[in-house]
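Structure incoming, see below.
All protein chains but one are shown at their positions in the complex.
Chain naming follows the written order as A and B, and within any one chain the residues start at number 1.
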Amino acid sequence: MTWLSSGFMSDVFLGITNGVLYGLIALSLVIVWRSTSILNFAQGAMAMFAAYVGMTMSSHGLNFWACFAIAIAAGFALGGLTERVLVRPLYKRPEINSIVVMVGFLGLLESAAAAIWSTAPRTLESPFSQIYFQHHGSTILLSPFALFQIIAALVIMTAVGAIFRYTNLGLQLRAAALAPEVARLLGVRVNRLLTFGWMLSSAAGVVAAVVISSSGSIGLSPTIMDGFFVFGFIAAAVGGLESPLGAVVAGLMIGLVQQFLQDYAPSGISSFAPVIILVVALMIRPQGLFSTTKARRV
Amino acid sequence: MSKLTTFSDARPTTTRFIKATVATILVALIAGYVLTPSTDIYIATAAAMAVSVMGLSILTGFSGQVSIGNAGFMAIGAYTTAIWANHHEHFPIVLSLVGSMAVGALGGIALGLPATRLRGPYLAGMTLAFGYVMTPFIQSLGSWTGGSGGLYFPVLVTPTWFTSLVGESENLIGANARYQAVLSVLVAGIALFFAANLSNSRVGRAMRLVRDDDVAAELVGVNLAQTRVTAFAASAALAALGGSLLALVAGAATSSTYGVALSIELLSLLVLGGMGSISGAIIAGILAAYTDLIMTKINSLTGIDPFSNLGANMKGIIFGVVLITMMLAAPRGLVGLATTLAAKARRLRSGAN
Partner (left out) sequence: MISVSQLSVSFGAIHALTGVSFDAANGKITAILGANGAGKTTLLRTITGLEEAASGDITLDGESLLKKRTEDIARAGVGHVPEGRGVIAEFTVLENLRLGSLAAKVNFQEGIAEQFELFPVLGERRHQHAATLSGGERQMLAMARALIAKPTVLLLDEPSLGLAPLVTAEMMATISELCAKQNLTVLLVEQNAKSALKVAHDAVVLHLGKVVASASAQEVAGDERLRQYYLGLAEQ
């Protein structure tokens, strides 16, 4: 038995494997929150729906990567469509309207997916083995698939970060979020960028959903993203909805905390963990742990 | 757009409300005599759902805090009643309902306290997390709650005085259903009466002030935290009561019933009926009870196989679409929509003259 297969490291591996997904969902929420001040309660459902679209293609003989690409393209399209049709009328409305509409969209997408693809879980065959690595005869709770999951999430996070940080498009996206009026005075087509922000956010979430649907232990079903969304939302709230880096770090932290609670706390408490983590974190710092905005009322 | 225009401000006078309650009860009682046992079940369900929607209405309509987890409070009520019933063979029903409300209110306070530091989408997200974890939480307490199989309890025993008053029904189930309906309507009447009074009270006004402008509310001396927690407690108590009544109808509490989907359904019903209005809650309750019947109608009219994927999920699709379109087009609910249309028609007519 090596230290890599110790109980502690096992929890770390499992925690990180889940945590990157929470981070990805949180990042996706932060992107649209920063630019449009709307918390997308349908984010998980949108990702689920796009993943189904991609998966449908596998029955037409397409391989994993082609299905993955189609799911992401569907995510882009769904994100853009959602912003244009549902979200745009909400910008000048009270916050409560946008919450209710996005919750309605969540319900609609889940029911529609169940109507089209049924509620039975399906898995998308991935080229990565889900058998845990062995090391000197003991099991390390990491598989090639888990590594793929972690790397895929990190790649998307880095790509999103790079777009925002280093490209002209990212500069305009940030300007549109920080000072929409000034941006428009400088000729920036803010409306288009808001649409693009939603597309980007939606596609990032799809990566999480596709990974989940390829995971043999879970599979894709209409409500599968509910739990991931709850944890992703908590990560975004704990990280501060303004902070992309905070979202990612908080996602990892929450993955770890959840894993350790599952192992060491009574089951009643561990199932209540999401609420407890959120409440404790927001008691300590109501504006989010990583948010730089001072004295902001959340 | 001002926040004020989003909601209907229901401030019924107490007398008007008593009249409405008495009328509702009378209608229900008469209907109970005339109609079949299955209608009794619809009436009981409508009453239970009206109470549940009213609970959400206090939180969202009065105090402006959106909850996507009120089904969790319904679960608390349902399980309190179910557990109590399993331990007390001939349980005094009133005591059981009051107990469920008390436990629900405690849950509301527990969630409401941290919520005082949250606003808008953060708050809604927290209630979603709460609603989401309730099912696994209940299932993890298997020895108390019967785990994922649900918790069944002995059917409600009809008291002999009720049988002698209403008369002998054809069978036990019929009499029981009648009792169920009358009991539910009475309880719902009392609960809605309480909600109407709350709406008219100083606390209710404080809630609306906080909803419309919390800074201004604080300036005129409203205690924000206290008002918000009160709204949570009252909301959760009513939701728990609704959950109990629903469990009595089913003779069981099943954790999977009270998931996120039910919370979304509650929100849809609330938006349909109109936030913050008593009559809206009643309409919503009746709609909820007859949803399945309406769905069967829709399926048979459109020729959709009710056991197909589409047929089975029609309800969720329609609720989602309704929630979205109502919120975009008619945020004051069906009653508000009717009022607006009536006013428009009046204007058109007077314009034509």
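Details
Here, contacts are C-beta pairs under 8 Å (C-beta built on N, C-alpha and C of every residue); 3 or more make two chains touch, one makes a residue touch a chain.
Quantities reported herein were computed from a predicted structural model and do not represent experimental measurements.
By the touch rule given at the top, the unshown chain touches A in the complete complex.
Which of A:R88, A:R122, A:H135 or A:R184 touches the hidden chain is settled by the complete complex: it is A:R184. Take subunit A: the residues that touch the chain left off the picture are 168, 171-172, 174-175, 178-179, 181-190.
Basically, only the chains that are shown with their structure count from here on.
The touching residues of subunit B, when paired with subunit A in their complex, are 1, 3, 6, 60, 64, 66, 68, 111, 114, 117-122, 124-126, 128-130, 132-133, 136-137, 139-141, 260-261, 264-265, 267-268, 271, 309-310, 312-317, 319-324, 327-328, 331.
The residues of subunit A lying in touch with subunit B in their complex are 38-39, 41, 86, 89-90, 92-101, 103-112, 114-118, 223, 226-227, 230, 233-234, 237, 241, 267-268, 270-275, 278-279, 282-283, 286, 297-298.
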